[in-house]
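Before we start, here is the structure in question, set down as structure tokens.
The complex is shown incomplete by one protein chain, all other protein chains being positioned as in the whole.
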Amino acid sequence: QEIKVGFLGGFTGPIESLAPGILQGAQLAVSQVNAQGGLLNGRTLSMPTADTTCVDASAASNSADRLVNSEGVVAIVGGLCSGATIAAANNAGIPGNVVMISPASTAPAVSDINDNDLVFRTVPSDSFQGIALARLLLSKGIREVAVTFLNNDYGRGLADAFVAEYQMSGGQVLANVAHEEGRADYRSELGNIASSGAETLVVLAYADGSGQTIVRQAYESGNFLQLVGADGMVGDALVNAVGAQALEGMIATRAGSPEIEGADVFAAAANAVNLDPNAVYAAQAYDAAFLLALAIEKNGSADRDSLSDALRSVATAPGEVILPGEWEKAKRLIAAGQDINYEGAAGSQEFDAKGDVPGVVVEMVVRNGRFETLGLID
Amino acid sequence: MNEFIFFVNNVLISGAVSGSVYAIGAVGVTLVFSIMRFAHFAHADMMTLGAFIVLILTTLFPGVGAVVGLPTAFVLMPIAMAVTAGVAVGIDRAFYKPLRQHNVKPIVIVIASLGVTLMLQGLIRLFAGTSSRSLYVDEFKQIFRIDVPFASRPLVITEPQILLLVVTIACVVGLHYFLNKSRMGKAMRAMSDNPDLARVSGINTQTVIMVTWIIAGSLAVIAGTLLSLDVTLKPDLSFFLLLPIFAAAIVGGVGHPYGAIAGGFVVGFAETMAVFNWAVLLRPLHRAFPNLFELPANLTLVGTEYKIVVPFFILIAILVWRPTGLFKGKVI
Amino acid sequence: MTTTMKSLIGKRELILFGLLLLAIVVVFGLFGSAYGTRMLVEIACYAIIALGLSIQWGYAGQFNAGVMGFVALGGFFAMFFSMPINDDFWGSDLPGQLGGVFLRIAIGLALIYGASKLNRFGLSPKLRTVVTVLVAIVVYFWIKSNMVPVTQAIERDADFIGGLGLPPWSGWIVGGMVAGFVGYFIGRICLGLRSDYLAIATLGCAEIIKAFLKNEDWLTRGIATVSPLPWPVPQPIDVGFVAARAMYFSVTAVMIMAIYFLLHRAYHAPWGRMIRAIRDNEISASAMGKDVNKRSLEIFVLGCFLMGLGGATLGTFNGLFDPSGYVPLNHTFLVLVMVILGGPGNNTGTIIGAAVVYIIWIMSEPLALWILQVVTSAGDAEAQANLASRALQARVFSIGLLIVLVLRYAPKGLLPEKIQQHN
Amino acid sequence: MAIFEAINVHGGYGGMNILNGVNMSIEQGEIGVIVGPNGAGKSTMLKAIFGLLHVNEGSIALRGEDITNADPTVLVSKGMAFVPQEKNIFPSLTVHENLEMGAYSRKDSFQHMLDQVYEFFPPLKDKRKQPAGELSGGQRQMVAMGRALMMEPSLLLLDEPTAGLSPLYMNEIFDRIITINKAGVGILMVEQHAKQALRIAHKGFVLAAGQNRFTDTGENLINDPEVAKTFLGG
Partner (left out) sequence: MTNIIDVKNVSKSFGHLKVINDCSIAVEEGSITGLIGPNGAGKSTLFNIIAGAFPADAGSIHFAGEDITHIPANQLFHKGLLRTFQIAHEFSHMSALENLMMVPGDQSGESLFNAWFKPGLVRSEELAVRQKALDVIDFLSLGHVKNELAGNLSGGQKKLLELGRTMMADPKVVLLDEIAAGVNRTLLQDLIANIQRLNKELGYTFLVIEHDMDMIAKLCNPVIVLAQGSVMVQGTIEEIQNNEEVVEAYFGTEAH
């Protein structure tokens, strides 16, 4: 009787500390669906999980395979790391005709999978954020920076996009240095960067990984006057760990729009279940899961066939707007044969031809020991 | 002058700090090796374990440090040393001793220690989670910026770095006296020479092994705690320390405590120097004779992404050039 | 011959095979045949890798802790040979420039080699060493300064150099051969060392190989990963999961049978006796006329070849080349457990070990989650999410525990190496 | 009363017994010599006495006190000392430290014993600061004996103290053994230089296949034609 939507996450490995929040986001959607009467005439939605380890393609495809072939899921939320997503899609998802929506894979490469229209994501590609960050810095008059990025698909994709845009628009990247995850000490990397003479340091990494250490050591070294980060660095945990004094004035960006209604609705629902609404990618995961439920309902059966068409139909305009949590309303409209358009917690989730969503990037700054959202970057 | 200060900050201090950590780690590894004849892969995880115990203690008693004027974590470190030493002794009893009694080849115990590594890692993650943490719970790290005449850049050194250097020196001196002058120290050397004969001479080998683990465990906690104080505490800290620590132990000559210390600093400095941008030091020269040569912006030996392999290259070079290590190691 | 037949299918082997078959049937029943066949293929790939480690360690006593590096090399060549040709690269003038760099590398190496032979011309050995090191440093910077612009141009204009468009099996063989070749150099330097040092040295080598594959984007696409890789047999998307995987499995099964047969023959020939003698006592073996260095190197290279081959088949099967996916836990320690559990030096045992450990490894995840669900079904969502991620850490723990327990209670594995009897 | 007595000792390394009921005893101030073919269990017997392997059956007593399966550390404190067949020094410790290790469990001053050992073995005095690993075979054997003497033992177990030594050193070692014995120390030793050893022995034990074959005075054993032929090489 259960309808299964799998969750494919990196529960172990480099983003293991982000994974629980993301899973909770998706589970919130599932519990809302079930609380509001389930789907397809009262059947319940369940969410089996599987671990990709994030870095091991073999483990990722194996886990995806288990979801696709053994659990018999209709669709999948995930994977998180781009490498894992690509491996899972190529090995299990696409051959198995399963729709996958990644809430966290930001690498531009995900767009290029030859996917029979099966792979989507609710998070903008890094290229959006990198470009936005570059424009933001230039608009603030910062014309010379040094970049250090985490040497994985996230960091490198972001750095490539940022550097290309920044240089094209007249900025100068004095140093562009990759660093590895999980080291105790990044002084050598920072020393190398500082030797370029740059005073603004752009850190493209994760807040609870290398990013934290780098920011702390950059502050300690006294070589940099301005710190800059991207979505991976956003989180009050960073401020608490490194110290407000060290981070005051740090500039950051993150995906998502503060102006859409869905964000507030989601925040309220998340707070009710003790989930930090600002947890990285939690809102995107919520959207992915909710969208899949809508698509299944729209598709009218627990079949995998034509699910991607249904997904496109429920996600994109035109149609009656559905906000996060409005499951009963959506069900009613679908039953009535009306077209709907989900406007999510993290964005309006209008998929383009490649299954990507347009990036909406906001500016953030650390003020009084907290990350504050300032507004959209255009 | 600015460039020179930059060099001091980024190579000398940096190298000395990581060198100290490697050195203390390598001393523990080499001590276990010389007395029990196997390469203890779980040493780095004992470092993490110790640091986590310190973290727990610091969270429980955050105000202790302020009383003494030192970081709380540092003040509470002795308790963690005692606990970890106990854990180390327990691990030995549970996993290594039975194998020793079966007279297995040393390599089998090495593999067992790999197993222990994985178990410790799993446990630490299971109970402590996986995110980075700071050992400064209610306090902030003191950073000393020392102004130097003729330079606009200050010399930068932090409190834990000073502690680390001081403690390393204290450990070296203490260990020297312990091994050479004390009865137990001599018994440990005797045991490492010939365990059977040590028993026959009335040396209680169980006690010696226990003391070895106590020292090794304590040293691991010192290295782990001071490193985490200086940088950050992560469960997978240990794996990245393993290679440099073993490289340091072998470079110095396995089974040789002073060698381990020398090896630690060799590896530490080599790492920082390999990724240092030497163009910085040439810049004043270039300013003086601008037409003499063209200065590339970046003159490093290897990119920072290859830093992890630097200890290993040194290891190979030393093994080829002098297979017993800098100091004459015992076994090859 | 009858004695060897008997030793092949002893009672213990039969029981173990029976249990294994049962486990596989259970997995098929629980997880379906698509997943079941997938598991079989992966077991087969890991068994090839494990056989490589088993002969190094079991036959010759060499403790190679760098399995991961050789597996990664195999994976790379599987990708490099089978991926289609990249016209962006070959259509530009970049191949010529890259050729120029390689030419310079060759010249540089020749210079270094020449410098190292300067003592023939009356230079004192000390001075020669100094000169060689200086030449090496100069050559290093010279090549580096020549190479970086070219590789950057490749990354910018062509993404990466692409593949050769050859059939995957050619990449498998070359991957094995290159792994063996790299093993040859590592062995030359490290095989004389004590076994623990060899472990550390090989561990480091594996990290170097990985760092190289991960960072030389012009060659490997680095962390951007390459996929999908062509298969030597039809892919699931064309013929369905079960059929495609069954075909892939039959290819790997034939490979394992061939490898098993050859290893068995070699082990029971004077070659095997000689290798065991070298393991027991190198000094004595050398006094008995055996070329210890050459033979140790031979078996090390053979083992590395198998690791490369297994890595290549695994890489192709996964359909993806991802250098950062090679981590010691999965590709070194897991293989190590397969070998110690199965019985180092016993090929049957190693294959059984590979199957058992792989099943345990793969099943530990759903099992951990299932146990957790049962235990915490009352708990709230957050606790569940957190625990789920933590419970999976138990996998690391359980692999460690497995190592320690096996060593403690069956130090020679399920099927220990057999002592040769002559009656 | 016998200072040392072993009754019906059974013991071995793994499952199987190597010793199948060995009896042995020596009186205060006596020299006992064990001879026998290779693999007879002579070294095994000494190890069993010294608690280095498990005695499965039988008993061993020192001055009437039961010491079966006692820890070597305890035995040392009870006045026993053992010089193993090989590997009987600490090579990286200096000669002086080797001797100190011999006195490890002594709580009182042992300066007088150091003096005495140097007096016994004059070559050691010059080499006291040198690592013992750099000594020649004979000098090592002296260090090994000296180490054992440091506790002023009342019973000294020696396993082939002269194997591989030149005739000069062999004689010297035998001389020392006699001197030590004259000072009242009981000695039990294994020897393949059987005739020379039995000549200075008060008691001889011929062991074969883990059992006593002959037990008599040294003199009588040498003169027994059967013993001489089968065990002493004619």
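As written, the chains take the letters A, B, C and D, and residue 1 is the first residue of each chain.
Definition applied: a contact is a pair of C-beta atoms (placed from the backbone, for glycine too) under 8 Å apart; a residue touches a chain by one contact, two chains touch by 3 or more.
If you're wondering where the values come from, they're calculated on a predicted model, not measured in any experiment.
A.B. asks: Can you pull out the displayed chains that the omitted chain is in contact with?
C.D. replies: C, D
A.B. asks: For the full complex, which residue in D:N8, D:S166 or D:T217 touches the chain that was left out?
C.D. replies: Residue touching the absent chain, from the options given: D:S166.
A.B. asks: Among C:Q152, C:S250 or C:S284, exactly one should touch the missing chain; which is it?
C.D. replies: For the chain that is not drawn, the touching residue is C:S284.
A.B. asks: Touching the hidden chain in the full complex, which residues of subunit D are there? Just list them.
C.D. replies: Looking at subunit D, the ones touching the missing chain are residues 36-40, 85-86, 134-139, 160, 163-172, 192, 194-195, 229-234.
A.B. asks: Just checking the interface: what residues of subunit C touch the absent partner chain?
C.D. replies: 262, 265-266, 269-274, 276-277, 279-281, 283-292, 298, 302, 419-423
To be clear about the criterion, only the chains that are shown with their structure count from here on.
A.B. asks: Please identify the chain with the largest separation between its CA centroid and the CA centroid of subunit C.
C.D. replies: D
A.B. asks: Using the average of all C-alpha atoms in each chain as its centre, how far is it in Å between subunit C and subunit D?
C.D. replies: So the centre of subunit C lies 54 Å away from the centre of subunit D.
A.B. asks: Listing for subunit A: what residues touch at least two other chains?
C.D. replies: Subunit A, residues with two or more chain partners: 16, 151, 178.
A.B. asks: Which subunit B residues sit where two or more other chains touch them?
C.D. replies: 129-130, 239, 303, 305, 308
A.B. asks: Touching pairs of chains, which are they?
C.D. replies: A-B, A-C, B-C, B-D
A.B. asks: Where on subunit A is subunit C touching in the complex?
C.D. replies: Residues 11-12, 16, 19-21, 23-24, 27-28, 31, 49-51, 53, 55-59, 61-63, 65-66, 68-70, 72, 82-83, 86-87, 90-91, 94-96, 107, 109, 114, 151-153, 156-157, 178, 273-275.
A.B. asks: Give every residue of subunit D touching subunit B within the complex, in rising order.
C.D. replies: Subunit D reaches subunit B through residues 50, 52, 72-73, 76-77, 81-82, 84, 87-93, 97, 100-102, 104-105, 147, 151.
A.B. asks: Provide the residue numbers of subunit B that touch subunit C in the complex, in ascending order.
C.D. replies: Contact set of subunit B toward subunit C: 33, 38-39, 95, 98-99, 102, 104-108, 110-112, 114-123, 125-126, 129-130, 239, 243, 246-247, 250, 254, 303, 305-306, 308-309, 311-312, 315-316, 319-320, 323, 331-332.
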